[in-house]
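The complex appears here without one of its protein chains, the remainder shown in place.
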């Protein structure tokens, strides 16, 4: 997870101007612990622990063997497709499931990055949801108009506009922060709701973007065929996996490169760690607050475009009101410690969980349908809780190490 | 032999994002499925959609699972269904609140389950106008969608027909879940003189009924019979989605299922109607409503609007 | 000099931090009413030892006895109860709270069983501050008082909890000569009242003046404990560093050329709307060091901020190498060739979470070779950092080490390396040696003189009168935001001291 010039994430999380003392110790502690447990070991072990606890819940609530449940969730996520020995119908089904998992992963990566990037600049962007919506709205609009336009160009336009729209929406918060110091938590929460109601207005009955075939149904027009992203795996009609997946992967690379290999990223991180020192160094804090928010918003807006152009094709007021992906993005980013690799894995974890725990993949005998979604909600909650607390494992391993050292103490 | 074939019938129910606990049509559809399991000895399974991303996977998973009938609940799934239906031409599909002939590509294996909500609304309107003392009655819609507006339009027509001079208030909570929103709206309407509040907002609407109870005015339930909430529930404008689902399943078990067309559920076939009338209501009310629905059955009352102007 | 009871015994203390053996078999004892000085380079382990005494760190080995009884100091609470008080190197004060709130925190007087009795609290604070002669305004917010006053608050905190053993970790590092002298009086009155004091400092003359015995730490080990009587600055310095160090800066004659830093009628208003700098004008010419002496809080900070573009001036102009940079952005000022060694190295000078390499690129990361067209080249940053680490003898880490993991002195070296390597025309150095050990100070001073001889214009702002005197070619004294006088380096401390405390006000006005 760690990159040559930056310490592994986790300490990027402070949303306030850092105080050398407290940071140094509080974070040093976690750092050397992290070094002791070389690399990925800690996250993995904590994940295991998390699933174990979740398993207990299943046992208590359903009285059924949690292993089989997890097996079901795992198969439901389609990850068993990776096992060569899975064959025949199972393989076909696994493929379908995996496509859905990766479909979710695609947008989760992007909304995750939207949160992570802001965090690297010391900003807490709760507004991923709103920025995602704005992105979706614009891509629906572009995608459903300009029918005559040539496909690739049309798609490019839709993506570009959606991305910019997301950037602009987050930019408002960035600007308010930069100019008058408005706390981004307030502004982004408020902007979320403004986005929601604007969306409901646009697609609602009599709204400017409501479809023109069924006058009474509060849904947008479909985007035109040529504006749809190509499905490269699975059935285009049955929501197969579209090439947006690669765009998301590319976004991860971009994120890493921008942060660690560009002057822009340097400025963003400097401001995130210590605005005072950044200012002294000649970096304009305001400018970077704005840039960081705008770039975050761009990721979220792009996520919206991916979903609309990739599989959703339309927006109904209902979708606008009930979507919560932006908030999941917060968990994804933080589980990923705001690092590129981490966000990728976090998104995959959530994609798999969300898809794997869907009722279509769980035995209705074990999971009463009316209870299933709540039960899986609990499991997801627990996993977030425990994966967040890597220190459990670090602590234990740290103990073991210290024990060893004091025995054969080298001078 | 028919008994044997029935036993093997498999039915899947796909909820929309409202989920099974929406106190609205998803829940009722499930009731219909459960009754079918008991009465028609069919196998049934429910697929819950947690987000729009679940529609296609759920529908196609059901189709792949060799279910004989796959029932989608709610117009939100209309487009997803037309795509899936095309892929699985041998599977029978049905969808609540959507008219099959109007679906994209007019799939031949999809049957619409549609309701004449306006008729139920009309009955509610009659009831409201009859008991109203203030001459003001009101409606609270969830989100402005076809079924909701049909209820409201019918209600307003019924009330006007009963008391031409009556004042009608109407608000939308923009929400089907948050009871507080509907309660606030209801309190506001009551403050403006409304003494009968008709809720057309699913779970949110329960807040409206609680406001009616608190302020000692009448409330009217929606979808299922909500008289169990208390004496303050004058009656309920029933939309018997359970009936619709049950009867559609029955069509399959009896081999009479036909796609590409709608099953219209109205007062005529007892698909919509009015629920238990509150014991506290004027004794004549029940009879009055019965006669009005008879008139609707007989076609004496027709052309009830579905759209709120 | 009769037999005095031993109040504190620390024996065979060992403390290891990941990668660092901070204390290794250190033993120390303290007599009643004694001032025992603790000397050592940056990173020698002084603070660590004291933090152990105060229950903040737990020793890996060793034991502590207070008044003969072995004690386990598991927490500051335990240490406080055992009669230990500590004034930390980095103050433990809450800026947004008042002096009183800070002092009574956790031992508050209570009214009606629940309410915090502010009246009584202030009364008690007044009372002890008079008893020990530590004047402070109980109602002032910490953020609004000078560092010197903050330190008194720290001492009062300890006394308020009736500490008998008082640890002062580099107390004079932040004080003016006057304040330092006052502190010594306080220390003496404290010992007179039976308190025992451990006094950490890098300033050998002070140590010799105030201490009875001196213990010297080097690289975590106790080198020697010796009586102050008979010790000399150079002997102590040798013990600390392990080699001879020259304590006086030797610098040739300065040959001032064209003015590179010009300030005219500069007036600066601070955040609270107070004019901290009033109509200040001066020049610094190539090849000279101009020192600004003054008591802390007389506008030095604001002056520097205005020079470096960190704060907009209300009036007046600043010119660097002929270009007017009044009201320009910090970056623009830097680009015109002004270097700046900031007053507060941890808050401002460094991004503690950044590696040394990244910190060294702080100003010019947007320019080749560090970057091109917005592309950063980490490898080059590392390579350059390695060069500077060697050149400036930065100890305790390589290019990829977090700056926060370095000790004070080495952090300062990193900053100095960065500022000098940019080859600025004019260099503003604020408190360049605050908290540094003799070795480091020697290094910094030598560099500054070298840079002068390179033909840079250097503005030295320091609270260390001795430093100003030994480095500067001209000395300006700042008082209440004004330059109240210019002196040659031959001027006496007293003379300057008087000016610094406003004695020359009428003469200047």
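Labels A, B and C are assigned to the chains in the order they are written; within every chain, residues are numbered from 1.
Basically, contacts are C-beta pairs under 8 Å (C-beta built on N, C-alpha and C of every residue); 3 or more make two chains touch, one makes a residue touch a chain.
Going forward, contacts and distances are computed from a predicted model.
J.: Absent chain per UniProt: "Na+/H+ antiporter subunit C", "NADH-quinone oxidoreductase subunit N", "Putative ABC-type transport system permease component" or "Sarcosine oxidase subunit beta"?
T.: From the choices "Na+/H+ antiporter subunit C", "NADH-quinone oxidoreductase subunit N", "Putative ABC-type transport system permease component" or "Sarcosine oxidase subunit beta", the unshown chain carries the UniProt name "Putative ABC-type transport system permease component".
J.: For the chain that does not appear here, which of the shown chains does it touch in the whole complex?
T.: A, B, C
J.: Which of C:6, C:21 or C:92 sits in contact with the chain that's absent?
T.: Missing-chain contact among the listed residues: C:92.
J.: Thinking of the whole complex, not just what is shown, which of B:66, B:192, B:254 or B:291 touches the missing chain?
T.: That would be B:192, which touches the missing chain.
J.: Can you work out which residue in C:101, C:179, C:262 or C:302 touches the chain that's missing from view?
T.: The single option touching the absent chain is C:101.
J.: So which bits of chain C touch the chain we can't see?
T.: Interface residues of chain C facing the absent chain: 51, 54, 56-58, 75-77, 80, 86, 88, 92-97, 101-102, 105-108, 110, 114-116, 141, 157, 161, 272-273.
J.: Using the touch rule from the top, list residues of chain A that touch the missing partner.
T.: Chain A touches the chain not shown through residues 10, 13-17, 19, 21-23, 25-26, 29-30, 61, 124, 126, 176, 180-183, 185-187, 189-191, 193-194, 197-198, 200-201, 204, 206-207, 327, 330-331, 334-335, 370-371, 373-382, 384-385, 387-392, 395.
J.: Can you name the residues of chain B that touch the chain not displayed here?
T.: 19, 21, 23, 27, 31, 171-172, 174-175, 177-181, 183-185, 187-188, 191-192, 203, 206-207, 210, 213-214, 228-230
Heads up, the rule we're going with is that only the chains that are shown with their structure count from here on.
J.: Any idea how many Å lie between the Cα centroids of chain B and chain C?
T.: Distance between chain centres: 76 Å.
J.: Roughly how far is chain A from chain C, centre to centre by C-alpha average, rounded to an integer in Å?
T.: 45
J.: Distance from the CA centroid of chain A to that of chain B, rounded to the nearest Å?
T.: Their C-alpha centroids are separated by 37 Å.
J.: Check each residue of chain B and list the ones that touch at least two other chains.
T.: Not one residue of chain B touches more than one other chain, so the list is empty.
J.: Per the contact definition, I'd like the list of chain B residues that touch chain A in the complex.
T.: Chain B reaches chain A through residues 16-17, 19-21, 30, 45-48, 50-54, 56-58, 60-62, 64, 75-76, 78-79, 83-84, 86-87, 102, 143-146, 149, 174-175, 306-307.
J.: Taking the complex as given, what residues does chain A use to touch chain C?
T.: My answer: residues 4-5, 7, 11, 18, 20-21, 23-24, 27-28, 31-32, 35, 260-267, 269-270, 273-274, 276-284, 406, 411.
J.: Chain A touches which residues of chain C in the complex?
T.: Touch list, chain C to chain A: 18-19, 21, 24, 60, 90, 308, 310, 329-331, 333-335, 340, 342, 346-355, 357-358, 361-363, 365-366, 371, 374-376, 378, 381, 400, 402, 404-405.
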